[in-house]
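This is the structure I want to talk about, given as structure tokens.
Removed from the display is one protein chain of the complex; every other protein chain stays in position.
What follows is chain A.
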Amino acid sequence: MKIMTCPVNGPRNISEFQWLGPVHDASEATDENLITRLFHAPNPMGVLREWWRHTPSSTVFIAERNLITDEILRTYLQRPDADKPQMNP
């Protein structure tokens, strides 16, 4: 079973987590960048920073995950410079 480490609750089964989509910088939310921000989500052949939620404890945090290998490199609580997670990724 795949394990993800919640920054608060430690290693847990991946089924306890909800994916909330890529992390966007607040600077992306401008009129000029609107199309990109809405429709061109990052899809790198490498590491993606993304929002996750540990559902039972409702802990929202950031994970860095490799989109090719599905390896979760690290998980940590929100940094102040990131905007809020998308609820409908």
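Going forward, a residue touches a chain if its C-beta (ideal position, glycine included) is under 8 Å from a C-beta of that chain, and two chains touch if they have at least 3 such contacts; residues count from 1.
Note that contacts and distances are computed from a predicted model.
Among the names given as "ECF family DNA-directed RNA polymerase sigma subunit SigV", "CO-methylating acetyl-CoA synthase", "RsbT co-antagonist protein RsbR" or "FAD-dependent oxidoreductase", UniProt records the absent chain under the name "FAD-dependent oxidoreductase". Residues touching the missing chain, restricted to chain A, are 1-2, 14-15, 18-19, 22, 35, 38-41, 43, 45, 48, 50, 67-70 (touch as defined at the top).
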